[in-house]
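Take a look at the structure set out below.
Apart from one protein chain that is not included, each protein chain of the complex appears where it belongs.
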Amino acid sequence: MGAKRVAEDVGASDENATVVDPRRLYEATRIAEALVFASAGPVSSAYIAERLPRGVDVLHVMRELKAFYAGRGVNLLQIEDSWAFRTAPDMSFVIRTEETEVRKVSRAALEVLSIIAYHQPVTRAEIEDIRGVQTSKGTLDVLMEAGWVRLRGRRRSPGRPVTFGTTRDFLDHFGLEELRDLPGLDELKGTGLLSGRIPSNFQIPMPLGEDELAEDEDPLTQLDLEELGLLTPGGKADE
Amino acid sequence: MGAKRVAEDVGASDENATVVDPRRLYEATRIAEALVFASAGPVSSAYIAERLPRGVDVLHVMRELKAFYAGRGVNLLQIEDSWAFRTAPDMSFVIRTEETEVRKVSRAALEVLSIIAYHQPVTRAEIEDIRGVQTSKGTLDVLMEAGWVRLRGRRRSPGRPVTFGTTRDFLDHFGLEELRDLPGLDELKGTGLLSGRIPSNFQIPMPLGEDELAEDEDPLTQLDLEELGLLTPGGKADE
Partner (left out) sequence: MQATGGKPPRKGRGADAPMDDLWQDDASGRGLHEESLVVDLAGFEGPLDLLLHLARTQKVDLTRISVLALAEQYLVFIDRARKIRIELAADYLVMAAWLAYLKSRLLIPKQAKDDGPSGEEMAASLAFRLKRLEAMRDAATKLVNRNRLGRDVFARGMPEHIPTERRSAFEASLYDLLTAYASLRQRHAITQVTIEKRSVWSLADARELLQLLVGDFDDNWTALDHFMLRYLSDPAERTTAIASAFAATLELVREGRLELRQDGVFQPIYLRRGQKAGEGEGSGGEEGG
């Protein structure tokens, strides 16, 4: 609104660029500032000029703006005939420390994670049974590395397979207070995540709490841990 | 221009103890500015605080920075406990281009969204109670996908239904600092419309007196009366 008014004022006044009233100039810098800020790439002077009140010299405005940002945490840079904001070079230490790239979790990993969350304690064989495909070694690795999945214990069944469960960090990351907060069948349907076209015997388990052991589950012993130390997530796993 | 002056003023008027020398404070504002400016999404106070020189109060710094950007083409906004730079609202027509697209929200979805915003934590049954219709599949799904609505937890009541609430992205998208800024919230609370119960001061609408008909009301006909006679609570079944 303010900007529009300014534009009209300008139109009415003379076109002489050299004599600019400070308020008009201020509005022009606001416009240029917003344009450069919101743009996905450097913005050309011509593009900015088109959007400034008539009679305001774009270079004059950009010089003002550049001076304004000089010495601040963010600077206005001129790249050939275009303009862009960049954080000040001496700020790179603040920015650079965060170069840890955020990795998107793969579809497969999400599936495995969700199965572990809902069906825990669950063995690797069971995960594969639910997914209908073999779980690649790396998938569980990623989830353990993320700190979302842990070894819970061993199933009291032939081969004593290791059982997986989720961690406290998992709950924190996904904003859950407890595992029981995971939505059940009706709620998944209600939110449209599950369509209504599912068989009547379709069920979704209510996960056990993190620290409760299932009836047929043994806690991990020292021996197990040693053994599993060799079989870390990267290892050959349940043979 | 103003930056230096502001920093000095701050040093002089600082009450938050820890007598901070102006230059350190100025450096702190530069760091905070760079951090927030570099990011497209809101940056939390805690994140900024970790990167500030020791002994500098982050909120003090942010308040200064906010004041400094007030009235400019880009403003510093607080969203809950986080901070983000956003273009000034009156700049929208300068920046908006033909490609600018906002997510289209259906009337139903918007209604559900505001019910969640104003009543949170709220269960699906409560949403439906307010709207008097079942929430069509996909409505909640769309809102969650947009990142505006999230599962909050479960209500401590029979059946432990899942509760919904809004996210920080919701606040960010609609330009709200916090939930308390929801338009008309206090007024709605005052009238008891958010309590789910009919407030005692809610005027009970009395049927109009026999002789006064509303403008758009027809008098009852003999036929109506007969029909109603048959339909008294004590009446006989019409079979």
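As written, the chains take the letters A and B, and residue 1 is the first residue of each chain.
Note that a contact is a pair of C-beta atoms (placed from the backbone, for glycine too) under 8 Å apart; a residue touches a chain by one contact, two chains touch by 3 or more.
Since the structure is predicted, the reported quantities are computational estimates derived from the model, not experimental observations.
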Message: Under the stated touch rule, tell me which residues of chain A contact the chain that is not displayed.
response: 34, 37-41, 84-87, 95, 98-105, 107, 110-111, 113-115, 117-118, 130-132, 142, 146-148, 169, 172-176, 182-183, 188, 193-195, 197-199, 202, 204
- line: Contacts from chain B to the absent chain lie at residues 35, 37-41, 43-44, 47, 84-89, 92, 95-96, 100-103, 105-108, 110-111, 113-115, 117-119, 121-123, 125-126, 128-134, 136-138, 144-145, 147, 150-151, 155, 157-159, 161, 172-176, 182-184, 188-189, 191, 193-198, 202-208, 213-218, 228, 231-239
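Quick note on the criterion: only the chains that are shown with their structure count from here on.
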Task: Enumerate the contact residues on chain B facing chain A in the complex.
output: 1, 3-4, 29-35, 37-38, 51, 72-74, 85, 87-88, 90-91, 93-95, 124, 135, 137-142, 144, 150-151, 153-154, 160-162
- request: Give every residue of chain A touching chain B within the complex, in rising order.
  value: 1-4, 29-35, 37-38, 51, 67-68, 71-74, 85, 87-88, 91, 94-95, 97, 175-177, 180-181, 183-184, 187, 189-193, 195-196
